[in-house]
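Of the protein chains in this complex, all but one are displayed in their positions.
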Amino acid sequence: MSKFEIQNLGKASIKSPLQLSTVRGDNIFNFIKEDHKVVYNLSLEAYKSCLDKGQDPVCLEKAGPRQNVFFDSKTTKAAIVTCGGLCPGINNVIRGIVMALHYFYDVKRILGVPYGYEGLNPKMGYGFQELTPDKVKDIHQFGGTILGSSRGGQDVGVMVDTLVHQKIDILFAIGGDGTLKGADAIGEEIQKRGLDISVVGIPKTIDNDIDIIDKSFGFETSFDIASSILRDAHNEAAGAYNGISIIKLMGRDSGFIAACASLSMPVVNFVLVPEMNFKLYGDTGFLAMLKKRLEDKKHAVIVVAEGAGQHLFNKDKVRTDASGNIQHDDIGTFLKNEISAYFKDVMPTTIKYIDPSYIVRSAAANSGDSVFCSGLAYHAVHGAMSGKTRFVVGRVNNKYVYLPIKAVTSKRKKIDLESEFWFSVLQSTGQPLSM
Amino acid sequence: MSKFEIQNLGKASIKSPLQLSTVRGDNIFNFIKEDHKVVYNLSLEAYKSCLDKGQDPVCLEKAGPRQNVFFDSKTTKAAIVTCGGLCPGINNVIRGIVMALHYFYDVKRILGVPYGYEGLNPKMGYGFQELTPDKVKDIHQFGGTILGSSRGGQDVGVMVDTLVHQKIDILFAIGGDGTLKGADAIGEEIQKRGLDISVVGIPKTIDNDIDIIDKSFGFETSFDIASSILRDAHNEAAGAYNGISIIKLMGRDSGFIAACASLSMPVVNFVLVPEMNFKLYGDTGFLAMLKKRLEDKKHAVIVVAEGAGQHLFNKDKVRTDASGNIQHDDIGTFLKNEISAYFKDVMPTTIKYIDPSYIVRSAAANSGDSVFCSGLAYHAVHGAMSGKTRFVVGRVNNKYVYLPIKAVTSKRKKIDLESEFWFSVLQSTGQPLSM
Amino acid sequence: MSKFEIQNLGKASIKSPLQLSTVRGDNIFNFIKEDHKVVYNLSLEAYKSCLDKGQDPVCLEKAGPRQNVFFDSKTTKAAIVTCGGLCPGINNVIRGIVMALHYFYDVKRILGVPYGYEGLNPKMGYGFQELTPDKVKDIHQFGGTILGSSRGGQDVGVMVDTLVHQKIDILFAIGGDGTLKGADAIGEEIQKRGLDISVVGIPKTIDNDIDIIDKSFGFETSFDIASSILRDAHNEAAGAYNGISIIKLMGRDSGFIAACASLSMPVVNFVLVPEMNFKLYGDTGFLAMLKKRLEDKKHAVIVVAEGAGQHLFNKDKVRTDASGNIQHDDIGTFLKNEISAYFKDVMPTTIKYIDPSYIVRSAAANSGDSVFCSGLAYHAVHGAMSGKTRFVVGRVNNKYVYLPIKAVTSKRKKIDLESEFWFSVLQSTGQPLSM
Partner (left out) sequence: MSKFEIQNLGKASIKSPLQLSTVRGDNIFNFIKEDHKVVYNLSLEAYKSCLDKGQDPVCLEKAGPRQNVFFDSKTTKAAIVTCGGLCPGINNVIRGIVMALHYFYDVKRILGVPYGYEGLNPKMGYGFQELTPDKVKDIHQFGGTILGSSRGGQDVGVMVDTLVHQKIDILFAIGGDGTLKGADAIGEEIQKRGLDISVVGIPKTIDNDIDIIDKSFGFETSFDIASSILRDAHNEAAGAYNGISIIKLMGRDSGFIAACASLSMPVVNFVLVPEMNFKLYGDTGFLAMLKKRLEDKKHAVIVVAEGAGQHLFNKDKVRTDASGNIQHDDIGTFLKNEISAYFKDVMPTTIKYIDPSYIVRSAAANSGDSVFCSGLAYHAVHGAMSGKTRFVVGRVNNKYVYLPIKAVTSKRKKIDLESEFWFSVLQSTGQPLSM
């Protein structure tokens, strides 16, 4: 069994309520066939290598509505849970799931789980809220999550008990790495108990660090908002003699937001990301390069991802937050202090430190992300109704596909420092290839 | 020769001034090998069909910097021309080309051609402007084109004469279908004369109707801006009893902007695109559906692409504009009048007609498009410096590739009415599958 | 009785439920005394003139909460109606009224009248909606009016019958000149019948043409939005050789939006307003000035208020809309055609015509207007609760005051062509003092 194969609860034997076609030429969208797969690795070299070995290329399952569904619309009950930090587009995904269940599949019973996985633990006493088209129709215009969120997991057995008790058939879990692993554990427990409950993940990570998929929702909005903050941070830097603006952006393990924001608003002179092992000191170190920049242009803009420069700290023990994410030392404050100390007797500088984290996270999705979120939501519903489980929906090579949760959580996506993308960031900032 | 093969001016035998690598593992981006190609059709079925026939799959040439270049940086002179209507991102592309030529390849002589192809006709007397990093560094923050633009072509021979006279080595042409065809004609004339001038197209079409490529630059910004206009148009509709807002959006032959804007701002009840042959009258016609909507909800929002409904007009002769685009009858005003007439004795309505065309076209690029534009610009420069000609740069399957101009101008990209995309638009608006 | 004296339904003899103070020094806001008035004309000259004549200066009644109220909170029932075209801030005013009635005065019964004065005519069959804090808490983030609106009046007797039948004590009417005159007529009929119903107007006019008051709500938002449209219209003009952008902005009788938008986005070369009698032809006419501008700079941006240039049309009869507003000939299209004809054989031009009317009207209020709207709403409630009637709330000399409806509807506010304001507009555009 390929690592990209999706599990099914059982045979989907109920005719789909969707009025779609199975032939080309009638101007009606066709059901997706179960064996519709798309090639993962596009390079001709990879293709030929498969050919040589007589193997099929690695393929992903095409997302979309199937001719038969597993769940009977009339009796199906779904639940939606949102976990972890805010990210633009969560409400769009909730809205899309509710609309697709209600209008496409005629599923009318949809529960909102309050405050993340905590809401599946009856001890918290939060209750549930019923979700209807009327309740969600305007929520795409707001950031945040109408359901509330929390970090960290809950006892898997307790959560499955709640699903059973509430007679939930499908659980949609919107969250990041930890949330998805939690969803997979819930799915595993469900299987152990022999239950017919589908568990679907919609990957949410503002850091864009979910493996394999092209991008995560909310990511483009995030660097869109971060960009305008960089534009104005440049005003701060240029407004003072030897003015330095340091902007800390999100990116615990991966520097995509820092890199893309800098690329889209090319006023940035240095981007520091977790993937780099830059030196602070020495002739080719960051501080020397910064000095050169100031001598040359009298101001500098520095973007630093929150997880960058961790190699600069002495670490006795690793700390983690409630979601199990490693807690980093604060590189932003550290850099500010190091820069301040370095220039103290060298030249006068004015340092402005900007940490817009929550301002970015809590924004509403822009239009590109809105379209993307509705695509993810619709496909999540199609997959769940057809009885697939322990899967996520994502876009790979610009196509919507289904992937086993395990396939995307085994490691984080990081910036490839040898990639064309990182090269374009370096080109755009003018910073040295290595420091 | 495959229809996707790129022409070269000659052997690229000069060592690239870019300090890149040829091995993995050194944390430095690698030059792209000439034979690096990517598969076009991702479906496993297509793959197996090739296998059965013993053919290689259809492949596209990977974009990126080559180890050897054709042009000697020290003497190279480039020109940039922007043609056709405005589109968000033109200035970003100009900026990216200038920066890449200047800083990556050390090409210091770059001319801006004023007012489109007219600027290559000395009779117009426009002159040229020199482009430097200092002149272009802030232009990405503004919509429009700092070079000016014009519609329509000029005599190909005259334009080539100008290139020769100005000692231009590379011409970057930013424009739509007509512009690209013009660029290809220039390239053909150059070949006839045996000249070493590279001609590169960067496809610009706010309608997103260039064939084969994933999307054109400025498109996402366009529907982002259109979305907020739809949001407020909904206020107008809902603000009156039986209020109807009609918003005409761009889309001469393809309805992508109308469709994506409606998908991202789900307050729209009807989207009419050029690809549809909708009926106005009859029990299942558009007007009857609109009546039903008003009876139900007391207001309606209608988005119509400018090229929609042309089958509703009696046409004696086809009119074209200076660029050769077919001039459409005004569907917006037509619809407004038809709706007004239809409801005149049926029920009171209030109709608001909104035509935001120029407001959308003249906006600055959003961040997603900014990143995309710099990618296109950088790759256009890499391709040109390596001596390729008569090609465009684009993104296919989420990868940057080079394509022969002819490959993308032979037909327009249109919405596939049987696609998952159009299905999601119909799902989102709730309009009938056909009218 | 001064023309600025406010009528009262009777003696306010109930102690206000507001916990305010009557002394300075206790850090609690003081009730406004009934005789608290503010001087209208600030010039020292006017002051001395009063002194010479032994007269009091013209004064306005200070707005604010009174120590005694007329209506008993426990039994009071209020209604809100919104009339005429959309304007940013209507929802903010609705929200503010509901919140102030509910939380400050403990008035819990508040009806929303649907679709303007039509909603007070039972024949329309619209019904009413109850307004609560929960229903209005988020509406300030949206443009439009949640109540719906309509143009034109209804039979005054019928409307008063409805107020009586619904046991309404206070009617808040949000609307322009026609709406306010209608409210005054309702108030007059109420007086004739000897009823204790207060009628309060909150002046709404996107054109800012209500007499005496500093500015109307939504006006600043309007020219804020119009400004960014001008910025991009400039991109359109500059993007073509002899490019001309014509932007038609609101302003039926007064050109304030056109003037302020041009002042705030100084890319405009000509502003044409209803207050001017400009010539089209001749050596010093508009077209000759435009030609001069094009010869000089190769592009031009023209802003025209919708009511400008009506002297250029032959008018046999005056047409009016449902609200009694004079219907103007379309100066935008007229200008476009005149300019096109004038330059036809003179020089090539490219004309872009932009009419963003609804896009501006339907926007949400910006923050300055939001603060202003809550001030207007709170003061409207204070005045109404104290038993005042047939009055509007407004800001004069930067102070909130109450004014009799009649005082502000006797004539429209217009741009004084001899004012410092208009002079600054002329200075900013560089257009001749007269054409």
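Note that the chains take the letters A, B and C in the order they are written out, and that residue 1 is the start of every chain.
Throughout what follows, a contact is a pair of C-beta atoms (placed from the backbone, for glycine too) under 8 Å apart; a residue touches a chain by one contact, two chains touch by 3 or more.
Model, not experiment: these values are computed from the prediction.
*Asks:* Who touches the missing chain here, C:224, C:253 or C:306?
*Replies:* Of all options in C:224, C:253 or C:306, contact with the hidden chain holds for C:224.
*Asks:* Which of C:30, C:129, C:166 or C:310 sits in contact with the chain that's absent?
*Replies:* C:30
*Asks:* Determine which one of A:112, A:144 or A:218 touches the chain that has been left out.
*Replies:* A:144
*Asks:* Which residue, C:56, C:72 or C:155, contacts the hidden chain when the whole complex is considered?
*Replies:* In the complete complex, the chain left out is touched by residue C:56.
*Asks:* On subunit C, where is the contact patch with the chain that was removed from view?
*Replies:* 19-21, 24-30, 35-39, 42-45, 47, 51, 56-57, 59, 64, 95, 99-100, 103-104, 137, 140-141, 214, 220, 223-224, 226-227, 231, 260-261, 263-266, 366-368, 370-371, 374-375, 378, 397-400, 417-420, 422-424, 427-428, 430, 433-434
*Asks:* Given the full complex, what residues of subunit A touch the hidden partner chain?
*Replies:* 86, 114-115, 118, 124, 126, 142-145, 148-150, 229, 232-236, 238-241, 243, 245, 352, 354-356, 358-359, 361-363
We take it that only the chains that are shown with their structure count from here on.
*Asks:* What are the two chains with the most C-beta pairs touching?
*Replies:* Pair with the most C-beta pairs in contact: A-B.
*Asks:* From the mean C-alpha coordinate of subunit A to that of subunit C, what's the distance rounded to whole Å?
*Replies:* Taking the average C-alpha coordinate of subunit A and of subunit C, the gap between them is 46 Å.
*Asks:* Between subunit A and subunit B, what is the gap in Å from one C-alpha centre to the other?
*Replies:* Comparing mean C-alpha positions, subunit B is 28 Å from subunit A.
*Asks:* What parts of subunit A, by residue number, touch at least two of the other chains?
*Replies:* 141 - these are the residues of subunit A that touch more than one other chain.
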